[in-house]
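Provided herewith is a single structure, encoded as structure tokens, for subsequent inquiry.
Just one protein chain is left out here, and the rest sit where they should.
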Amino acid sequence: MSVTLLQLHAHTQPEVPLEAEMISPATLAGLSESGIAHLQVLHGNVKAQLGDFFKVTGKGSLDIHLEGNLSNVKMIGAGMNRGRITIDGDVGMHVGIGMSGGEILIKGNASDWVGPEMSGGRITVQGNAGHMVGSAFRGQAVGIQGGEIFIHGNAKNEIGNSMRRGFIAIGGSAGDFAGVNMLAGTLIVIGALGIRAGAGMKRGTIASFEDASLLPSFEYACTYHPLFLRFYLLRLRANGFASKIKDQHLSGKYKRYSGDGIELNRGEMLLFSR
Amino acid sequence: MSSELKIVNGRLYDPANNVDGEVHDLCIKAGKIVGSVSASATRIDAHGMVVMPGAVDIHCHIAGPKVNLARKLLPEDHRLDVHPKTAVTRSGTGGIVPSTFATGYRYATMGYTTAMEAAVPPITARHALEELDDTPVIDKGFYVLLGNNAFLYKLLKEGRKTEFKEAIAWWVNAVHAYTVKLVNTGSDELWKGRKNANITDVNETIDHYDITPNHVIESFVEAAHELGLPHPPHIHCNNLGHSGNVATTLDTMKAAQGRRVHIAHVQFHSFGGQLNENPVSGVREIIDYINAHQNITTDVGQVMFGKATAMTADAPLAWMLRNVRFDKWVNADTECESGCGIIPFSYQQRVYTHTLQWAMGLELFLLSEDPWRVLLSTDHPNGGSFMNYPKLIRLLMDSAYRREALQQVNQKALDKTQLRDLQREYTLNEIAIITRAGPARALGLANKGHLGIGADADITIYTEAEDKEQMFNAPRYVIKDGVMVIEDHEFATDHKGKLLHSKPGYNQDIAAQIEPFFEDYYSVKFNNYAISDDYLHHHEEIPTHPKV
Amino acid sequence: MTETMLLIPGRSRNQGTSLNEGKLKDEYLRVTSTAELNEKDMQRLQLNDGDKIQLKSDAGRTVVKCKAKKAEDLPSGMIFIPYGPPSSQLMGADTGASGMPMSKHLQVQVTKLKKR
Partner (left out) sequence: MPAATQTKSQENKNIKIVKDATCTFCGCVCDDMELTVDLDEHRITKAKRACVLGRAWFYEHTLEDRPVVLIDGKPASLEEGIETAAQILVNAKFPITYGLSDSPCEAQRVAVNIMDTVNGNIDTTTSVCHGPSGMAFQGVGESTATLGEIRNRADLVIYWGGNPAESHPRHFTKYAVTPKGMYIPNGKKDRTVVLVDVRKTPSTPVADIFVRIKPGKDFEVLWALRALVKGKRINANIEAETGVSRELLDDLVERMKNAQYGVLFLGMGLTMTRGRHFNSGAIYSLAADLNEYTHFVAKPVRGHGNVTGADNVVSWQTGYPFGVNFNRGFPRFNPGEFTTSDVLARGEADAAMIIASDPAANFSRKAIEHLKKIPVITLDAKETHTTKISKVRFAVATYGINTGGTVYRMDDVPISLRPAFDSPFPSDQEVLEGIRVRVTALLTGHNPRIAA
């Protein structure tokens, strides 16, 4: 298996959304340069070829590098189970959908539905992300089942909707209903939480460095130093969040609220109090 | 393709005409089976293949308001099972509650050419008719829910038997139904009117009406008999799923007093044991009674492991399940006529009750002495999808396969059944009976379920294979109304089947007695209630045989 | 003078009836470009019935006439306007992955416009 870099450089903007779920190391592995350029993509409702939109350099590789504005390209890294995708620019919806391993690095902003149905691996977004980061699709009782999603900027509504396992971190602020219907797992929002965080959560942890107004069914328990949180924060420090995580956050005290009282009440909301 | 077809060299299974695997040619002209065709007829060489009438599903839930609520409820399930369009067929979604197009096409790809929707409230029957018109290939009809009807109860309370019969006939005509359906008789009033209560005994009095479910059932059986409906009252007994409901089911069968009656998904009504304790199999008592009583037909309502969806006019049942399994739950009350409950479900081998139900269904099949009266169904999607039929057929035909399956399930539950001791294997002829000839006869469909002269040319041709699941999963050819819809396993054309309905005769004066009740208690005008013939589209009236 | 208020677009009887005459007819345009304010808010902003105000949100701006409502019916700081093209101008495009733009409870800056 080759480990040389495969480069995809966007030379033509799609007129309508481009669905390119085959841009994933395992799928492209072993394919030649022209083989990759001839892969079928869906341009709106019309079959097209990857080469119509990307200049392909190199052959199938575990290390894929994409360049250009991909904000209208959907499902990059679908079902990815190993290797690495680096996106030098913005990316469209459903990046890393169904991902079980490997790593996706987005140097720009991501659209809605980052890592839906994810079970492993890591997605890092250095800019902002849209709605539904690591969330369940409508009707699904269970969201992501594992893996890590790190957003350095802000993320919008319903982060980690119904997540069962995994670790989601937001460097900036969160939209409404962060961790809604959470079943388990950890969500850390370094900036401000939006309204109605943790609504309907059964288990799991939502932590924030800023204070937040909580739903009437969340109840103050105590102020303490949650040891386990330190390990998650150290992990974030080691992954590009160093400037945002001060020592006081590692050693300080957090207000603990339990909720959602309407559900099992086994979830916890940790708000930094110093 | 010429409208004439000739199928040669195939081994025919046509139990209604005592043809059991003999090689005969079959001639088809203008949608019917005929004695001979011209030399120009298209020939199908069925050498080494099994030829059967198209299969008939006597009890499933495929169209109408409750089915559509379940469709809306399950986007996550549709997402996992898409149904792409082809050059000749429409797209859709599958899963446990498929879209209308997917439903019709998927029945066809298993060799089914007729299916009956088993429960539609009259006030929303227009909806069912519209969906059935969008359900391709198969012929179809529906049973109208009248067993909790407020006006009919009023007539029974007042002892007006004649008007009761006339009103039933009026309703069947007004909505273009096939026959009448009774579900958990008497329960609606308690469910809606007494804070979600339920009927527990067919001899208890129904609130406000001074009548018992038993009396209601008797009266329907008698009225349907006199009206000569092609299929008798189709009854979902009380106490479904409750330990010890065997007694209720026997009472219900006895209420028929020897007259024709169909007991729906009887597996769900064959529970022994004590109420509120773990159930045990009560199949022996039930099947002995059915074997001994020619007036009774039944479909098994086999449970298959995997996804299911409880979808029923029995609202208290869905509520009971909701408290077992806290999932999204739907309840839908229909004024003066019905209730409805929906809850996604899944049957698992490790769960005692689930295995018990699976085993009870197989017991019913294997202890049945008359395949003509104990028919194949999963009560789709309640016991599992109709897509499980081929697997179920293999379980019945292949005892070695069945023994393997027995290893995978909850043994404590198996201990409460006789299934381990049952070695019987169904023959192809018996399968043809429980999936074709039997349901057609029980439904009074003279032109279906057989391959005799004059029969509808609804025909399935299978490549014979050891693995019966594989065989019944993929017919080589499916012919509907003489049209080759599936050729070499692929759709050759789209096709629209017929609506099957009955029109029992009645005295028109009854309408004048029903109308005032509508003005008082219905939210639609009486004048806008009966459904015009425009909704029949391509249809066939199945004759009634009134007793007078 | 400018104040931030909460705009609630909704249905009204006249909006419904004029809709039937035609959405390009004067009556519909008049109805959908008349906003109701709490009478005390109007006094504070020195507004009289029929005066023009500009409403500005993050998404856009529009000019409508205003009309006084009794304080007990419409709380201070709230504006009601029948649905229509003017209210749509103030509506953001983000649907929060729901398909539904935020169509009610819009933060708007209210500015009185000079008569002429």
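Worth a mention:
Order of writing sets the chain letters: A, B and C. Residues in each chain are counted from 1.
Quick note on the criterion: a residue touches a chain if its C-beta (ideal position, glycine included) is under 8 Å from a C-beta of that chain, and two chains touch if they have at least 3 such contacts.
Quantities reported herein were computed from a predicted structural model and do not represent experimental measurements.
Of the chains displayed, those contacted by the omitted chain across the entire assembly are A, B, C. Of the listed residues B:D57, B:E131 or B:D314, the one in contact with the hidden chain in the full complex is B:E131. Per the touch definition above, the residue from B:R11, B:H78 or B:K140 contacting the chain not shown is B:H78.
Across the entire complex, the residue among A:G35, A:G89, A:G108 or A:G139 in touch with the chain not shown is A:G139.
Residues of subunit C in touch with the missing chain: 6, 8, 10-13, 16-24, 59-60, 72-75, 78, 80, 83-85, 88-89, 91-93, 95-105. Listed here are the subunit B residues that touch the chain not shown: 63, 65, 67-69, 71-76, 78-79, 82-87, 90-93, 95, 97-102, 123-124, 126-127, 130-131, 134, 150, 191-193, 195-196, 319, 327-336, 342-343, 520-525, 527-528, 530-532.
Contacts to the hidden chain, counted on subunit A, fall at residues 15-17, 19, 40, 42-47, 72, 93, 112-113, 131-132, 137-139, 176-177, 180, 195-196, 199, 213-219, 261-262, 265.
Simple rule for what comes next: only the chains that are shown with their structure count from here on.
Mean C-alpha positions place subunit A and subunit C at a centre distance of 39 Å. Here the spacing of subunit A and subunit B, counted between their Cα centres, is 47 Å.
Remark: subunit B and subunit C have CA centroids separated by 56 Å (rounded to whole angstrom). The part of subunit B that touches subunit A in the complex is made up of residues 73-77, 79, 327. Within the complex, the subunit A residues that touch subunit C are 112-113, 130-132, 156-158, 175-176.
Residues of subunit C that touch subunit A in their complex: 94, 96-97.
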